[in-house]
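The complex is shown incomplete by one protein chain, all other protein chains being positioned as in the whole.
Our next item is chain A:
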């Protein structure tokens, strides 16, 4: 995966909680056997009507959010199915960072495996940014090395991320290659069974 140390981007606010992976990418698009090309199907049923026209009532379709790369959402983001197609779709569409009060476990893991930074943020601060992004234009600067987010008013907010996840994101490390360093231990374990 691609290494990510720092990212500055326009925020798209999606003020809903429990956004499940069926909403992020509906099942009819899970039939492909590739990892790529899922961005066009992101939030498909929210973005498009039955005729395939863009829905005016879904903000991501507004010009002001064009090229947004940072998603702010409500709690329990990514609940439901384990489909990795969800982070694939988000990444392919252009989102590099997702900020929410909480994430579903499998989605959180899947994001990290694809070089997306999932950031847990307490609701008071998150709601302020949500409102700013809804009413105006919000650009955030995410520094993974420093574990800080800086907004346009130069407010600097720290965030937590486990050190081992951070290290993998920063280096773009392939999990399997790292695990295979322990191959001898895996063999020993198998021999002990």
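Rule of thumb we're sticking to: a residue touches a chain if its C-beta (ideal position, glycine included) is under 8 Å from a C-beta of that chain, and two chains touch if they have at least 3 such contacts; residues count from 1.
Following the convention adopted for this analysis, contacts and distances are computed from a predicted model.
Asks: Since a chain is absent, check the UniProt entry for it and pick the matching name: "ABC transporter permease", "Serine/threonine protein kinase", "LuxR family two component transcriptional regulator" or "3-isopropylmalate dehydratase large subunit".
Replies: "3-isopropylmalate dehydratase large subunit"
Asks: Among A:45, A:61 or A:148, exactly one should touch the missing chain; which is it?
Replies: A:45
Asks: Under the stated touch rule, tell me which residues of chain A contact the chain that is not displayed.
Replies: So the residues of chain A touching the missing chain come out as 16-18, 20, 22-23, 26-28, 30-35, 45, 50, 75-76, 79-84, 87, 102, 104-106, 109-110, 113-114, 162-164, 174-176, 179-180, 182-183, 185-186, 189-190.
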